[in-house]
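One structure follows; several queries about it will come next.
All protein chains of the complex are present and in place, except for one that has been dropped.
Right, chain A next:
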Amino acid sequence: MFGNKVLELKNISKSFGTRKIIDKLSLSLDQGDILSIIGPSGAGKTTLLRLIAGLESADSGKFIHNGKEFDPTDRNNHLVGMVFQDYNLFPNLSVMDNITLAPIMVNKMSKAEAEKAATPVLDQLDLNKFKTLYPYQLSGGQKQRVAIARALQMKPEILCYDEPTSALDPELVGKVKDIFLKLKQTGMTQVIITHDHQFGKAVADKILKVEPIEK
C-alpha cells in the first residue's frame, strides 16, 4: 500500500549463553504491514521483539530501515515503539503523564504542547475520561490502550506488541483488532506476537511461525 521497506532483518542470530534462541532469521516488512509472530511458549517470540526494540542486542546480523542499516539499541532513534505484555505503565504517573512524559523529556515539548498532542490519541483510543487516573485504577484493556497511546506519542514507524490479546476478555479482542487496522491505515508497521492463530491470520499481512530450536 505504501511501498517502502520499513524494516528488514538479515540473518539475525541470538543466543543466551550456549542456548541458541534465534538462528539466522531474515524478514522484510513494508510500510503498513502487520506481521504476526506465532509459535509455542519458549520459541523466542519475545526475544525477537526485544531485539527489534533494542532491549537485547543481536549476536550477528543486520537491521535495515528504508535501505539503511541502523542500531536498534541506540536510544536516540525512535523508530520502534513497544507495547509490553504487562504494559509496564509508570505507576507513579497519571494516564496523561504516562503519555506525555517522553514527548516532554525527550522531545523537549512544553507540557501544554504535549497534552494538546495527546488529545486526538486519547480520543481515538477512548481514554479521555481516564486521563487523570493512575494505572492501578484501570482495567487491563484500558492499561493496554494507555500503553499504545504512550508508544504512539513518540511517533514510531514500527510498533511491536507482545501478546496483546492473551490477557483480554474475548469482547475486547475485537476492539484491539480495530485499533491495529486503524493504525495500519495511517501507515504504521506493526509486529504482533500471538498464541492465537485465528487472530493472527485475521489481521496479519505476513505470518512468521517460530519453533524452539532443538539443540
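In this text, contacts are C-beta pairs under 8 Å (C-beta built on N, C-alpha and C of every residue); 3 or more make two chains touch, one makes a residue touch a chain; residues count from 1.
The rule is short, and it goes like this: contacts and distances are computed from a predicted model.
*Asks:* Suppose you had to identify the omitted chain by its UniProt name; would it be "Amino acid ABC transporter permease", "Nitrite/sulfite reductase", "3-methyl-2-oxobutanoate dehydrogenase (2-methylpropanoyl-transferring)" or "Vanillate O-demethylase monooxygenase subunit"?
*Replies:* UniProt lists the chain left out of the view as "Amino acid ABC transporter permease".
*Asks:* Which of these touches the unseen chain: A:A102, A:A117, A:L172 or A:A202?
*Replies:* A:A102
*Asks:* For the chain left out of this view, which of A:L51, A:M82 or A:M96 touches it?
*Replies:* Final answer for the missing-chain contact: A:M82.
*Asks:* Would you write out the residues of chain A that touch the absent chain, in ascending order?
*Replies:* Given the touch definition above, chain A has residues 53-55, 75-76, 78, 80-82, 84, 86, 88-93, 101-102, 105-106, 134-136, 150-151, 154 touching the missing chain.
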